[in-house]
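Structure provided below as structure tokens; questions to follow.
Left out: one protein chain. Kept in place: all the others.
Chain nomenclature is as follows: A, B and C, assigned in order of appearance, with residue numbering initiated at 1 for each chain independently.
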Amino acid sequence: MTLDAEHGLHLYREMLRIRRFEERCVELYSAGDIRGFLHLYIGEEAVATGVMEALTPDDAVVATYREHGHALVRGVEAEALMAEMFGKVEGCSRGRGGSMHLFDADRRFYGGNAIVGGGLPIAIGLALADKMQRRRRVTACFFGEGAMAEGEFHEAMNLAALWDLPVLFCCENNLYAMGTALARSESEVDLALKAASYEMPAWPVDGMDVVAVEEAARRAVAAIRGGGGPHFLEFRTYRYRAHSMYDPELYRSKAEVEEWKQRDPLDAFAAHLRTIGALDDDVEAQLEAEVAGEIDAAVAFAEAGTDEPVDDLTRFVLAGEAP
Amino acid sequence: MTLDAEHGLHLYREMLRIRRFEERCVELYSAGDIRGFLHLYIGEEAVATGVMEALTPDDAVVATYREHGHALVRGVEAEALMAEMFGKVEGCSRGRGGSMHLFDADRRFYGGNAIVGGGLPIAIGLALADKMQRRRRVTACFFGEGAMAEGEFHEAMNLAALWDLPVLFCCENNLYAMGTALARSESEVDLALKAASYEMPAWPVDGMDVVAVEEAARRAVAAIRGGGGPHFLEFRTYRYRAHSMYDPELYRSKAEVEEWKQRDPLDAFAAHLRTIGALDDDVEAQLEAEVAGEIDAAVAFAEAGTDEPVDDLTRFVLAGEAP
Amino acid sequence: MTATAASAATAGPAAAGTVRTTYRDAMRAALREALQRDERVFLMGEDVGRYGGCFAVSKGLLDEFGPERVRDTPLSEAGFVGAGIGAALGGMRPIVEIMTVNFSLLALDQILNNAATLLHMSGGQLNVPLVIRMTTGAGRQLAAQHSHSLEGMYAHIPGIKVVAPATLEDARGMLWTALEDPNPVLIFEHGGLYNMEGELAADAGPVDISRAVVRRPGERLTLVTYGGSLGKCIAAADELAREDISAEVVDLRVLRPLDTSAILASVARTHRAVVVDEGWRSGSLAAEVSARIMEGAFWDLDAPVGRVCAAEVPIPYARHLEEAAVPQVAGIVAAAREVVDAGG
Partner (left out) sequence: MTATAASAATAGPAAAGTVRTTYRDAMRAALREALQRDERVFLMGEDVGRYGGCFAVSKGLLDEFGPERVRDTPLSEAGFVGAGIGAALGGMRPIVEIMTVNFSLLALDQILNNAATLLHMSGGQLNVPLVIRMTTGAGRQLAAQHSHSLEGMYAHIPGIKVVAPATLEDARGMLWTALEDPNPVLIFEHGGLYNMEGELAADAGPVDISRAVVRRPGERLTLVTYGGSLGKCIAAADELAREDISAEVVDLRVLRPLDTSAILASVARTHRAVVVDEGWRSGSLAAEVSARIMEGAFWDLDAPVGRVCAAEVPIPYARHLEEAAVPQVAGIVAAAREVVDAGG
């Protein structure tokens, strides 16, 4: 796929938004503005960015607790996301979900699920609804490679394949599930091969290359929309930071982390954009400024946010009831 | 494998014991002596018979609710089994388990599990204990093909392969899970191929041929005992009767059932034994008489059995406590 | 016979405009009506289609509505319950059938962590209009992995509603109302009731799923119960009546949220109560009812509230042990006498 400059810049900008947004989150966490668990996507930005390009607003997204990036590039406002992290009622989940539970029904962003594997059955259900209602929509479901050991993953894969459901399974293989290396969690470490055992088209993708990700996602989504049934993509990527905020990282070497950083999705792509003349220092500076501006505004919005009234605590436990 | 007459007769006799035992159970069910669910193994006798030949008394067996045959050929007394079906305290589970929950700790027969897929994690745990204690024992785990859609199946397979556990996974593929045909429950209907996706040796076996079953089981058990890790065998077989006692059998044709009966594991093997001169009418009659005698004695034992005192109801809820 | 006792208590004397039917057929009629009235409705579960339903409840529906809307699933409780949640989010109105409550534990993660939680956790964005039906209870000698009554555990979970039809009307009428509800609703059908026969109004239709109902008025004490124990309580009340002990029988109908005011109103009249529940005693729904009476009617009570629950054992196969393990008429009568004789 030949990459035009404008689209290249767009992709780079989206990845940059994720990276800078999360870097700010780290500061805010240290400052105590963000609490609970905080799972960073830094290093994996190309995956969410590339896949979202292949989706239309009418499609659905199901993600995990490591979903800031997915929400951002899906179009959930940075303000609403940051306010959510701050636990403010202006947040995209009224401050009830926090980092792990970002929701936006209007953008068909179904969260934000913190039960590993728990989102997959929901995703195939969304796809089942589309299929039964003869809608040509796709549901993209993100999960880590660790989820592939969970029974719910297997039940969902089988149902999707059996019923020919329009689901794009996006496995973010960052090689570790917390401190557990892939080889200690799966007897078959070739995950695309594993997925293929469900009679489902599946292939591995360089998850550090946003163009490769977009290309693969577009191919898969086109096939799914055309009635080709579920597809599985294994995105080979890497998490630079701790699993969550506290993590001594006893399970991997600094050298390994550094190696992967040599293939950083932003740096590598920026270099490429410069070679094709799509990016230079001025443009880069301008991008950084715009992104910084967006994030500053988001932080200001979150800081100015309000606490949900305690009286609303029991509101929305059940639908259709007075608080 | 060349079959000597004596061994051949032994295999035939074991299959006959299962068949006649269950035919009697049907009568006793109609008479109201046996209640609850009753899942018959008729048509599948070659599988349990052949596999048990490959096991030593020190090995362990985990079975399902369709386990009369497994218990019988594992060596649980017909008396204790029949008394269990009658709900008598002389039963192998004190009459508390019934047809679906046959247990015999002395014979390392761990039941008798009626949660589809529920026995597999237990089986790998038994194998883990053997491995950690450096015992060269094998655990054979039986389950139907329907269980392969359950998450617990996949979690157990992965753990067994990952940890190299001495487990023989025995899939009894009788083509239906209650009324659900294999093609409606699995996206990959080649079950051995599916199992192989766990990096586990797996192959299909003619489950109607007791010699083929024994041969395959011996090969697998030898490999497992030798440290070869878990193996998976898909036994292709067929259930002649209803899933349980009530079942209109709307989901399959009489013709299909008849076709399979042409390959009846007992008839075919009897014919073979006659050709090699191991069986003739007299021997056959004698075998039938012996088996009938064993079953008559079992029924008499069960009829003479006693009810567990109601005061013992709460006994054995917890171990190490007075009733 | 307790079954007819229960239905009699609800259907009243056979009259013109009633039809003779069973709990199973009433449930099937409700399913058929739902599938006819709303094309978003579909039934999904193990063997609901070609097999005809493991308890024959959905028999015939496959032919009428086809395999898309009467959908057989593989053995994957977590998978298809989760798929039901997703389908509900996607605009469908799924009815998911789980064969037996014991198996529903395989789907409890989906029910509690997702179905019950999504609306609140998303700040009100994602409601889950899902109905889950399952069989519960003992009495058919199916032993410990097919006979438990775990509905009390579900009644502990915020974000879902839990109902237990104990009569033909409720078997016929609760499903539609549950489907109209924007929340996940769990319907517990006691396996011992499917063959219950009685008279049902020919025009029987949807019923409320918010209120408890007095099935039999009385003065001396209140028997609070639900589901499979209703018939036993009616029978016990009949027996007590012969001893001039007039017992009021309250059918909870809805296990979550509990209709506390109906319970307290009855106890305010009778000043005595026994709660009858087929669940294990410790941590039972009966404990919650007792605690609410304690909190809401303590000063009305002339005696401590009693409980008749299942013995705290895995339900055994042997008939005599199974019978001893769950509430029976004699035990209810004895508990009622004790409460009536106690105190002032």
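Before moving on, here are some points about what is shown:
The definition used in the following text is that contacts are C-beta pairs under 8 Å (C-beta built on N, C-alpha and C of every residue); 3 or more make two chains touch, one makes a residue touch a chain.
Quick caveat, the model's predicted, so the values are computed rather than measured.
Put simply, the missing chain touches A, B, C once the whole complex is considered.
Only one residue in the set C:116, C:163 or C:245 touches the chain that does not appear here, and it is C:116. Check A:50, A:69, A:125 or A:146 against the missing chain and you find that the one touching it is A:146.
In the complete complex, the hidden chain is touched by one of A:17, A:68, A:101 or A:137, namely A:101. Within chain C, the residues in touch with the undisplayed chain are 78, 102-103, 105-106, 108-109, 112-113, 116-117, 120-121, 143-145, 152-153, 155-159, 256-258, 279-280, 282-288, 290-291, 293-295, 298-299, 301, 303-307, 312-314, 316, 343. The set of chain A residues touching the chain not shown comprises 35-37, 87-88, 93, 95-98, 100-101, 113-118, 146-147, 149-152, 177-181, 184-186, 243, 247-248, 250-251, 307-308, 310, 313-314, 317. Annotation for chain B: contacts to the undisplayed chain at residues 60, 91-97, 101, 103-105, 110-113, 115, 118, 120-130, 132-133, 151-152, 155-156, 158-159, 162, 315-320.
Following the convention adopted for this analysis, only the chains that are shown with their structure count from here on.
In terms of their C-alpha centroids, the spacing between chain A and chain C amounts to 41 Å.
Rounded to whole angstrom units, the spacing between the C-alpha centres of chain B and chain C is 36. Annotation for chain A: residues 151-152, 155, 158, 162 touch two or more other chains. Counting partner chains per residue, chain C has residues 74, 76, 78-79 touching two or more of them.
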